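Right, I'll just put the structure down here and ask away after.
With one protein chain held back, the other chains of the complex are shown just where they sit.
Then we have subunit A:
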Amino acid sequence: MNNMTLEVHGLTKTFGTGDAKTDVLKGIDFSASSGELIILSGASGSGKSTLLSILGGLLSHTEGEVKLDDVDYLDLSEKELTKMRLTDIGFIFQSSHLIPYMDIVSQLSFVAEQAGLSKNEARKRSKALLEEIGLSHRFNSYPGMLSGGERQRAAIMRALMNKPKMLLADEPTASLDGARAIEVVEMLRDIVKDRGMIGILITHDSRIFEYADRVLTLEDGHLKAESQMQ
């Protein structure tokens, strides 16, 4: 597995102009490498989602640069960023955000087909991933028929379909109870380790901190006190 890194330098984000101007990110520097799971924490409104959205190519930045596997991607066109979200970045949201009208297998195979995989290959990969998380009995179910935990696990696997380099998760456990939340985080950690991906996970829940390699805390627009775990 090749070793790659995510490098963030002097990243800033300012919302609005004039009186309404707010500097949410005032200069973020950090790096992460393959197989590393980083937890991003901080008070509500400290800018965690903002940072993750910029890293995920969903939000424009103000200054600074971000390189994933040596590619500086923040200034790419909307179209190229969309492509990047399809193949290089896996996004997991607070609620699963599955598409209601697709059964679970199609849900996953769809993203692989979008990336150019044949229908057969895509379905094969989709089924393999779903088996891995014990959803083989749910292949033909629609999201509405699954439990919250099952939905979230399916959504994580959907993010993995195109073997992304980086996995970003914004409070993926917020809608789950304690035991389920830990299950999901353990699963995310294993994925990141086994596949040599870079994982960044936002959470408020300090019980989860121990599963990460590092916890970064956002405060007043800067990353504070990189607490080393383990």
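The rule is simple: a residue touches a chain if its C-beta (ideal position, glycine included) is under 8 Å from a C-beta of that chain, and two chains touch if they have at least 3 such contacts; residues count from 1.
Throughout what follows, contacts and distances are computed from a predicted model.
Between the listed names "NADH-quinone oxidoreductase subunit N", "Putative hemin transport system permease protein HrtB", "Carbon-monoxide dehydrogenase medium subunit" or "Succinate--CoA ligase [ADP-forming] subunit beta", the UniProt record for the complex's undisplayed chain reads "Putative hemin transport system permease protein HrtB". Only one of A:Lys13, A:Lys48, A:His61 or A:Arg85 touches the absent chain when the whole complex is considered: A:Arg85.
Residue-wise, the contact with the chain that is not shown comes from A:Phe93, picked out of A:Phe15, A:Phe30, A:Tyr73 or A:Phe93.
Considering A:Leu51, A:Val111 or A:Val215, the position touching the chain not shown turns out to be A:Val111 (whole complex).
Touching the omitted chain from subunit A are residues 49, 53, 56, 58-59, 79, 82-87, 91, 93, 95, 97, 99-102, 106, 110-111, 113-115, 142, 158-159, 162.
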